[in-house]
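On to chain A.
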Amino acid sequence: MILVWLILILLLGGLLSWLASRWNVLLARWIALGAVAVNFVLTAGIWFGNPVPVGWVAELDLEWIPRFGIHFHLALDGLSLLMLLLTFFLGMLGVLCSWKEISYRPGFFHFNLLWVLAGITGVFLTMDLFLFYFFWEVMLIPMYFLIGIWGHANRIYAAFKFFIFTQASGLFMLLAILSLYYVQAQQTGVYSFDYFDFLETPLPFKTAQWLMFGFLIAFIVKLPAFPFHNWLPDAHGEAPTAGSLVLAGLLLKTGAYGLLRFVVPLFPEPAMAFAPWGMLMGVIGILYGGKLAFAQNDLKRLIAYTSVSHMGFVMLGVFAFTELAYQGVVMQMITHGISTGALFLLAGMLYERTHTRDITRMGGLWKSSPALGAAMMVFVMASLGLPGLGNFIAEFLTLNGSWPANRLLTALAAVGLVIATVYSLRIMQKVFFGPMPQTWPAADLKPREYLIMIPLIAAIIWLGLFPQKTIETSGHAVTEISLKKGGSR
Partner candidate 1 sequence: MTSLIIVSVLAVAVLYLGLFKYKTALLPVSVTGLLAAAAMAAMDWDLEKMYFSEMMLFDNYAVAFSILLILTTLLIFGLSRNYFEKISNNVAEYYALMLFALAGGVVMVSFHNLAMLFIGIEILSISLYVLAGIRRKDPASNEASLKYFLMGAFATGFLLFGTALIYGATGSFNLAAIASSGAFESALFRAGVLLMMVGLSFKVSVAPFHTWTPDVYEGSPGLIAMFMATVVKTAGFAAFLRLFLMAFAEASAFWAITVAILCILTLFAGNITAVFQDRFKRLLAWSSVSHAGYLLLAILAVGFSASSAVLVYTIAYSLASVAAFGIMILVSRARGNDHLDSFNGLARTNPFLAFTLTLAVCSLAGIPLTAGFFGKFYVFKVALAQGYTWLVVLAVINAMIGIYYYFKVIIAMYMKENANAVAIQLNPGFRLVLSIVVFLIFLFGIFPGLIANIL
Partner candidate 2 sequence: MTAIFYILAGIMLAAACYVAVSRDIARAVFCFFGVLFAMAGLYIFALADFVAVTQILVYAGGVVVLMIFALMLTDKQLLENIRRGESSGPRLFRARALPSILLALAVFAVLLQVITAVDWGNMAWRHEAVAAGNRITGHENMVENVGVNLMTRYLLPFEVISVFLLAALIGAAYLARGRTNN
């Protein structure tokens, strides 16, 4: 039952916050923060209650539309648990960072924010493919509004592009889900959208391949992998800070999660066949994303392209088909969520101070705001994979796991780390050091901003020094997924 509450609290919190904003905006913000915080505490409680979850920690299966065999089926395992923790953690920060930034229709803003989070929570929890598609789409509309109403100058175009890309790819997934439903019914006579039923359905290779592409396209557009990445810089660049945070930190992860949870276990053989191409797409994403990141002057677009590059590692790891690589992917999802989320938050703070996103116009900010600079330094270092920070563990595991699968591509991917160093240092150089083109109003971090930054820094360092806890949590789920490959052979 707790799983439903996780979703319901967010939905109701969103509605309440919207209503409350009619009388008191501050109350609305507190309600939103409270709702996410309650969820975070609940999830953390589960985590500490079952230190190393084995199998399904919690499950709920209700009939929804019996005529079609559609169930309201939620289940939580280690992988979902980690993703949920990340979701609510970043969700709280999202509310906090909008405290001052969003003053136009704040109630509606928090409504949308919480509903996006609810959709994401649903995606991470659901074990019924119809329900999965349902939540997959529920995320989109509020996100569309977040970008379209509270974004920067070019927001309408960006929001539209984001929506069309994800919606279009999602429809292909719907088609694949429906086809899978009928293929299964033909083979076994069972009309069901249940994940576990699908897992047991043997599929002819050709059919499985087509169906896999339906899923794959939805996930790699969302991820985004190389040829489908071009909605991302626009959406990230134009979104408000909380929007970018949720997009980069969470929405992209739903794509990665989908690859791990659905593509690999449901279609192991065609996924194996596709693996070289998948890894290639990953590597192209790493290198090309890095190259483009280096060429950007707009800070938020720059960070957006680093996401493309980092998500390349996810692609690479998923299609490497080794347990080690999967561990790396899970770590990458979490650490990228934290580090890139933090970078977007910092970009938002810089924008509040300088009212520009153009890094050529910034410079010398270290003098006026050293704390801000220090925070930026931590996450830039995380982003380039400095040992001791979480991202290093993730990239190391991924590369290590991919090495047996394809040495050439893994070597090329490692080159991406060098590129990462170059663009990361360029950020620091342009923004905090170098000549100061104009004097900025000196304003260092305020208490609220410290409150946002300290947990993030703590988290990334903790993940870097003590990754064991996280790896153990997802360990069982990851083993299950990588066993799929062995089982199908």
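Picked so that all candidates are chains of the complex that A comes from, given by their letters.
The definition used in the following text is that a contact is a pair of C-beta atoms (placed from the backbone, for glycine too) under 8 Å apart; a residue touches a chain by one contact, two chains touch by 3 or more; residues count from 1.
Since we're looking at a predicted model, the values are computed, not measured.
Peer 1: For chain A in this complex, identify the touching candidate from 1 or 2.
Peer 2: Spelled out: of the options 1 or 2, chain A touches 1.
Peer 1: Considering only the defined contacts, which chain A positions touch candidate 1 in the complex?
Peer 2: 64-68, 133-134, 137-138, 140-141, 145, 148-149, 155-156, 159-160, 163-164, 167-168, 171-172, 174-175, 178-179, 181-182
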